[in-house]
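Got a structure here, written out as C-alpha cells. Questions coming.
A protein chain is absent from this complex, but the other protein chains hold their places.
Chain lettering (A, B and C) follows the sequence in which the chains are written, and residue indices restart at 1 in each chain.
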Amino acid sequence: MSTQPFRLASGGLIDRGHPLDFSFDGASYRGYAGDTLASALLANGVRLVGRSFKYHRPRGILSAGPEEPNALVELRSGARREPNTRATVVELFGGLEAASQNRWPSLAFDLLSINGLISPALVAGFYYKTFMWPASFWEKLYEPLIRRAAGLGRAAGAEDPDHYEKAFAFCDLLVIGGGPAGLSAALAAGRSGARVILCDEDFRLGGRLLAEQREIDGKPASEWLAATLAELTSLPEVRIMPRTTVFGLYDHGIYGAVERVADHLPQPPAHQPRQRGWRIHARRAILAAGALERPIVFAGNDRPGVMLAGAVRSYVNRHGVLPGRETVLFTAGDDGWTTARDIAAAGGKVAAIVDSRPADPVRKALADKLGARLFAGGAVTGARGGRQLSGVTIRDASGAVSELSCDLLAVSNGWNPTLHLTSHQNGKPAWDESLQCFVPGTVPAGLTVAGSAAGRFTLAQALEDGARLGRDAATEVGLTTLPAEPTPTTDPETNGLSPVWRVSGGKGKAFVDYQNDVTDKDVELAAREGFRPVEHLKRYITLGMATDQGKTSNLSGLAIMAEQTGRTIPQTGTTTFRPPYTPVAIGALAGHHRGKDFRPIRLAPTHDWSKEQGAIFVESGPWLRAQYYPRSGETDWLTTVNREVKAVRAGVGLCDVSTLGKIDIQGADAAEFLERVYINGWKALPVGKARYGLMLREDGFVMDDGTTSRLGETHFLMTTTTANAGKVMQHLEFCHQVLWPELDVRMVSVSEQWAQVAIAGPKARETLRGVVDREHDLSNEAFPYLAARAVTVGGGIPARLFRISFSGELAYELAVPADYGDATVRALMQAGAPFGITPYGTEALGVMRIEKGHVAGNELNGQTTARDLGLGKMMSSKKDFVGRLMAGRQALVEPDRPAFVGFKPVDPSQRLRAGAHFIDIGKPGVMENDEGYMTSVAYSPHLDHWMGLGLIKGGAARVGERVRAYDPVRNGDVVVEICSPVFVDPEGARLHG
Amino acid sequence: MAETARSWAPRSAWAGIAQAGQIGAAGAAGVTATLLDGFGLATLIAAPGGAAALSQTVEARLGIALPTTPKIVPGASHDAIWSGPDQWLLRASTREGSGSLLESLSAQAAVSDQSDARAALRLSGPDVRDVLAKGVMLDLHPAAFAVGDAALTSIAHIGVHLWRLADGPDGSAFEIMVARSMVGSFWSWFAASAAEFGCQISIDRSTGRG
Amino acid sequence: MRYSIFSLLSQTLRGHKGWTPAWRDPAPKPEYDVIIIGGGGHGLATAHYLASRHGITNVAVLEKGYLGSGNVGRNTTIIRSNYLLPGNTPFYELSMKLWEGLEQDLNYNAMVSQRGVLNLYHSDAQRDAFARRGNAMRLAGVDAELLGTEQVRAMLPYLDFDNARFPIQGGLLQRRGGSARHDAVAWGFARAADSRGVDMIQNCEVTGITMSGGRAIGVETSRGPIRAKKIAMAVAGNSSRVAAMAGMRLPIETHVLQAFVSEGLKPLIDCVVTYGAGHFYISQSDKGGLVFGGDIDGYNSYAQRGNLPVIEDVMESAMALWPGLGRVRMLRHWGGVMDMSMDGSPIIDTTPVDGLYLNAGWCYGGFKATPASGFCFAHLIATGQPHEVATAYRLDRFATGRVIDEKGAGAQPNLH
C-alpha cells in the first residue's frame, strides 16, 4: 500500500518524510502530509470516486478546490460521518476514512446505473409531467422511490460528539483569500498598523502560487511567499486565519466565517472545538478570493480522468502527483498551455493539445517542443471510458475526426472570478465582454475586490491590486500609510482566451451541471418550454442547485440558453450567488447553544435547597422551578401534589415565588404612571398596602397581572407574572420613554435582588412569627390582608413582607435579599416544623389557584379581555389607560364572547382536561357548535374531584347548566356542569383569618 | 443561638457553581478567574434634570463623579458604573455600611439595592480576550475598549455588565457582572470557552464577609 | 399539450423536440375584464380559478419579474391546515382539499406530499394549547392527533429527548399536512390559466393605479397603460407599496423571513417537524435537501435578505432539537419579504376604492394558502361577495375588533 504509482519522485509541497495511511471504500492507501484526500487518491491511481445524482454515472475528480462537483465522499464514520465532503478540500490525516456515496452495492458496480438506460425519459422536469395517476400513489409509491434514489450522502443522524464555538472579531481590514492579491493587501495595510484579519479557506497560504511555477522579482514565487508570510506574522495587529472560509457578507460590514479548527485531525483534541463560527466586523474588506476555472460542455465530459487544467497543475506542482500517464489538453486559451508545460516539466507525456483557436505559429512551435500533436481550431467531441477515461475523439479544424487514447484530459476554458460575496447583498455581477466572464458589478460599501476575483487575472495585477487596495483601506480607516513600495515584477504571462461554451456533434451526454446531471439537452428543453428567465432555467432543470452551487456550471448553462434564444449572455441573465459561499456545518453556526445550553437556565436562590428536598423541576419560561416534592413511597405526581395541597390548607406550606418579575418604580409621577398602565386606580392606594393590578395591551386585550405595593409616597414595587417579566419591563419603558417622557418615573428591575417565598395556610402567621424579628407586629390588626411593609428577619436582615394570597389561605410572601433566600427557607422550615410545614411546587400552587378561580397564564393567553375574565369591573371609567379605547370595540364587548367560569364533572370520578371545547349536550361536534374551551384543570383534593376553569359563551349566566367538554384528540368527552370559578372558600374567610 | 446563626448564613451567588482550582487544559493557565463576593451594589437613577447635582453629591461623599458615558469610575470605597442614561450602579467594596449613604442619596435619586442581584468575576491573563471573544459582541481591543470603559451587553444570550480594569501583570483584565439567576448557564459558557487555554479559578471574599 | 406518462414516452422517442412552451408570452392588450397584479402563487391561482370556476378568461396577470419570483419560490414548502380559530380553520382546510386534488385539476405534478406535519410541545401549558387547537381542528373536520413523548420518539428517534433544555413532551400531528414542490405550484397554475386564455405578462411592473371618480379603472405599467374593469392585488410583501398607489394605508408591515436548505442527503426525516421551544421547522425535499427555517428577522425590510443573528438562532434551534445535524451543512440561505399583518392573519376583501380588490397580509403562511387564496379571491372578484370560508378576512376587522390572532400576540406584526 505504500506504492503511490502516480506520485512524482520529487517536488511539491508535501512531506515525503511524513507518510499518512488512510482508507477509501475500505481499501488502504498511503499519502503524505500536505496532501488533500483528492491528491492522495490520485497519487494512488484511484480515479473512480463517486456516482452521479440522477444517472449514477461514474465520476472522478474534476477540480482541486471548493468547486468540486463530483468527488464527494462520506468522511469519517459513525456519529462523525460527514456526507458530501469534497475530497479536493479535505486535508489528509493519518487514519482518515472515506467512502464513496450514492451507489449500491458498490462504487464499481452500481445497480442504479440502470437509470442511465432509461435516461432518455428522465429529462429535466419529467416528474412534473407524470406520476399523477392515481393521486394516492404519489406518497405510497412514486415519492418513496424518488426519495430513496435522490440525495447523495448519508448523514449520521446520531448526536454529533464534537462541540462547536462561536466567536466575534473586529478589524480595520478583512482580507478574504490568502493568494498573492490577499497577501499583498494584508501586508500593505498591516504595515500601516491596521488591524488586519486574513482568512483563507485552504490549510496553506499562497493561493494559486502554490499550484504554479511562477517567479516574482526574478526568484521563485515561493521565496516571495515565505518572506511575505514572515513579515505578516511579525505584525502584532495582523491575524492570519488559515482553514477559515468567509462564507457570507451581511449588513453593515459583518462577515460570516467558519474556522475548521480540528477537521484536519482524526478528532478534536481535548478542550478544542471541531469548528468555530465567526462573526467578523470589518470596517473595510478586500475580496481576494481568486477565480474558478470553467469546464467545457462536450459529450462524455464527465468521464473520470477529465480534469480542469488548473487543477492538474495543482496536483503536479503542489502535491507532486501526475494525475495521468498520457495527457490530452483541450484548451480555449493560453492558460491551458501552462498545464502542458508543467506536465512535461514533471516528466509526464502530453499526447495532444486541442486548442479551439485558429492555428498560430508560436503555439505550433511550443507544441512541437512539448512533443504534442496540436489540433488548432479543434475540439474534443467525445470522451470514452467507463470507470476511467480511455480516450477522446477530436475534431480538427477541417472537420476530420481522430481517436486518441489517453487517461487524462485537461480542460481549460478560462476562469470565473470568485465574486460570490459581492452578490450577497443583492449585488449583480456585470458581464465583461473582453474577458468573457462576469466581474463584480455593484459592490457593497466597504468592500473592494482585488486580483482574479475582480477579473484581473495576471499575477502582476494581483500583486498590484492587493498592495494598492490594502493601502487604500488603511487610509480610509484613518491610518497613515508608508510610501508605496514598487510592485514586484513577475515572469511574463499571457491571457488569450476564446471560450467554448459547448461542443456540438458529439455522441452521448454532455454535462453542464455535473452534480445534478444537467445536460445541454436539458437547457434546450427549458428554452423550448419557455423557462427562459435565468431563475426559471435554474429551477426547472435544477441547474446550479447542487452542493457546488453551480460554481462550474452556471455560466455554461446561461451561455447555452443565450445560444438557444439568440441573445447575448448578459441579455439572458446574470449568475448571482446566495450565501454561503461554500456549505457550512450547522453545528458551527449554533456553537455552544445545544442541549441544556440551548438557552440560559434561570435558577431561584432556593434552587439547591429544593434539590435537597428531592424536588422535581419543571421548565417555566427561562426558569427551572420546583414542580412538586415527592416523598419516598409516593409513586405518582398526583399523590404528591394532593398531599402538598392538603398540607397547605390544613397547616402551612411554602413555595418559592422568586421567579415573579419585580420592578422598582419611583418618582414623583409614579402613581400617575401606574394609573395609565393599569386598568384600575392607584392614586388612592395607601403606603404600606398592596393591590391587584391588571394591564392591557394597547389593542385592549389583557397583557399581564400582578400585585403592586406602595412602599412609599413615590415608591411602588410592581410584580409581574414569571412569563411576562421582560415583556412588561419593555412595555413600561416604552410607555415612559416614548409615550410620556414628561413624567418623573424611574424604573429598574429588582427581580434578581430578592428571593421571595410564599407562606400559605392557617399556620402561616405562626410560622412567620418564628422568622420575622419580634419587633414587627404580625397580628391580623397590625398586618392585615394586603399589608405590604419592610420588616427584618434573622436579627436585622432587611426583608419585605406582603400579605397576599394566591391560594386563598392566610398567606404571605416574604422577600429577602437573594443571598438569604436559602437561609430563609431553612428558617421557615424550622419555624413551621411544629405545624408540619410542607414545601410545595408549581403544581400545588396551580391547584390552589384554580380552586380559588384566579386567572393565570392559561387564561392570560393574549386573546382574552378583562371582561372575558370577569375582571371588567376593574376598568376605571374615570381615567385614560393603555388599551381603554380598543377594549371598547364592538367585537370585544359583544355579550356572547366566551366568559370565565368554573366547571366540574357531573360524574365526579371523571378527569377533566384543558384544551377541551364546550359543546351543548345533544349537539354534534362541529365548529358551529363550539361554545368555548377549558383553559385550566386540576384535581382538587379538597373537593375530591377534578375541576376546571374555562371560557364559555354566556358565562356566569349559565351556572348550573351542563355541557360536553369535547376532547376528541384525547378521546375524552366529559359532561361537565358550569359553576362558579371559586371552588374553595367563596366567602374568603380563610384569607382574612 | 449558634445553630440559628449558622442557619442565617448568606449564600453567595457562586455557591455550587464553581470551585477554586484549575479547569480545562493543564499547565500554565491562560486565564485567571476570580469570583467576587461580598460587595454591595445599588442602582441610582437621577431625577429628571438632576444628574449633575446627584453627581456632585456623590463626589462630595465618595470622591468620585458619576460618569456620563459607559465607564467605571473607581474610588476608595465605592466605584460608580454607568448603567444607562442617568442611571448608575454604585458598588461598595463591602456589603454593609452603605445604608446611610444610600439613604441620603435617595433624596436626589431613586435608589434600589442590588447587592444580591449579580454574580461578579474578575478575569485576567494572556488569553482573556480570546475567551471573551467567544461571547462578547464588542470590540475589546484596547484601542476600542480602554481601561475604565464599561458596557452593558450580552454573552451567550445572557445579559452582562462588563468593564476593563487596568492591565495586570498577566495582561488585560476585565470584570463581568451577570444576573444571579443565570450564573450557572454563564459559567457553563465560560468554562467551555476558557477550557482550551486552561483557567485558574480563585474566590475573593477579602472585600466582603469572610 | 396534455402531460401524461404517454406524452412523456412519446416525446422521449422524439428526443423531446415536440414539447411546447408551458405558457405563452403575450404582449399586454389595452384592456381586460380583470387585471391581477402579481404573478406569484396567489395571483396565478386566482387567474386559474377565475378562468376555470367562473369562466372569466379575459384576464391578465402582471408580473414585474418572472412568474413565481416572489415568495412562492422562496418558502419552505409546507402545507397544513392545523389552525385554531374559526376564522382560519375552514379556509385552510379548503386549501388542503384543493391541494389534494391539485395535480388532476392542473394536469401538473406539484409533488403534493402528505407526509405529516408534527408540532412539538414542551410543557403542560403548551400541550393544553395544542389540545385546544387539535380539538378545534377536529370540530372543523380537520384531522389532528395529539401524540405523547413515546409516540414522537418512535417517529423521530434522533431528536434530543434526553438532554434537552426544553424536553419534548409530545406533538400535535396533522397527517394530511406535508409539503409541495413550490415552483411547480406556480408553474402549474400558470400553465393551467394560460391554457384557458389568461395572459401571463412578465417583466411588467405596475407603477400606478389609474383612478376615475374614486374608481380604479386601470394601471400604469412599465409596458404601458392597461385598462380593466376590476383590478386585483396579489402582491404580498409589497401590498403597502401597491395600495399606496391608490391612496390606501394597510394594517401591514413588510418583513424579511429567511429560509435554508442543506446539501442533498439520503432520506433522514419523513415528515415536517416544528420545534415548540424555539423558532424552527424542518422537512426534507424529494431531492434530499433538508429545508428549514425559523423566525422572521423582525424589522421592516424589503431587501430580500436577512442577517446572522436569526441564522444562528435557527441553527441553535436545529441543534437543540436534533443534535445529529451538527455535521450537516447548510447549502444556501435566502430571504423573502412578506406582508406581516397586525393580527397574523390575511386579508381577502374589497377596498374603499371601487374596482380594487385586495389579497394581502399572508405573513409567512402564504404558501399553504395558495389554492384557497386564489379560489376565494376569484370568488370575491367574480361575485363581489366573500367566499364563505373567507368571511373573516375583512379589512375592517381591526376597527371592529374582530381580529384573528392565533398566537394572541397583539398588534405587533413581528410577534406573529
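Definition applied: a contact is a pair of C-beta atoms (placed from the backbone, for glycine too) under 8 Å apart; a residue touches a chain by one contact, two chains touch by 3 or more.
FYI, contacts and distances are computed from a predicted model.
From the set "NADH-quinone oxidoreductase subunit D", "Branched-chain amino acid transport system ATP-binding protein", "Sarcosine oxidase subunit gamma" or "N-methylglutamate dehydrogenase subunit B", the protein name that UniProt assigns to the chain left out of the figure is "N-methylglutamate dehydrogenase subunit B". Touched by the hidden chain within the whole complex are the displayed chains A, B, C. Of the options C:107, C:149 or C:300, the residue whose C-beta touches the omitted chain is C:300. Considering C:141, C:167, C:267 or C:309, the position touching the chain not shown turns out to be C:309 (whole complex). Taking the complete complex into account, B:137 is the one of B:65, B:102, B:137 or B:165 that touches the chain left out. Of the candidate positions A:405, A:737 or A:980, contact with the unshown chain belongs to A:737.
Within the entire complex, the positions of chain B that touch the omitted partner chain are 69-70, 83-85, 87, 137-138, 151-154, 159.
Mapped onto chain C, the interface with the missing chain covers residues 238, 240-241, 244, 249-254, 298-303, 307, 309, 342, 398-399, 411-414. Listed here are the chain A residues that touch the chain not shown: 250-254, 279, 281, 425-426, 698-699, 726, 729-730, 733-734, 736-739, 741-742, 879-880, 885-886, 888-889.
Basically, only the chains that are shown with their structure count from here on.
Annotation: 32 Å between the Cα-based centres of chain A and chain B.
Centre-to-centre, using mean CA coordinates, chain B is 50 Å away from chain C. Each chain gets one centre point, the mean of its Cα atoms, and the points for chain A and chain C are 23 Å apart.
For chain B, the set of residues that touch two or more other chains is empty.
Within the complex formed with chain A, the chain B residues making contact are 4, 7-13, 15-16, 24-25, 43, 45, 47-48, 87, 110, 112-118, 133-139, 141, 143-144, 156-158, 179-182, 184-186, 188-189, 192-193, 195-196.
Considering their complex, residues 163, 165-170, 195, 270-272, 279, 281, 591-593, 596-597, 599-605, 608, 623, 664, 666-668, 715, 744, 746-748, 750-755, 794-795, 797-798, 817-823, 826-827, 830 of chain A touch chain B.
Note for the complex: chain A touches chain C at residues 53, 79-84, 120-121, 123, 126-133, 135, 138-139, 143, 146-148, 150-160, 162, 164, 166, 248, 250-251, 254, 256, 277, 279, 424-426, 521, 525, 528-531, 533, 535-536, 539-540, 542, 545-547, 549, 578-580, 583-587, 589-591, 593-599, 601, 618-620, 697-701, 703, 857-858, 861-863, 886, 889-892, 913-917, 925-927, 929-930, 933, 935-936, 966-970.
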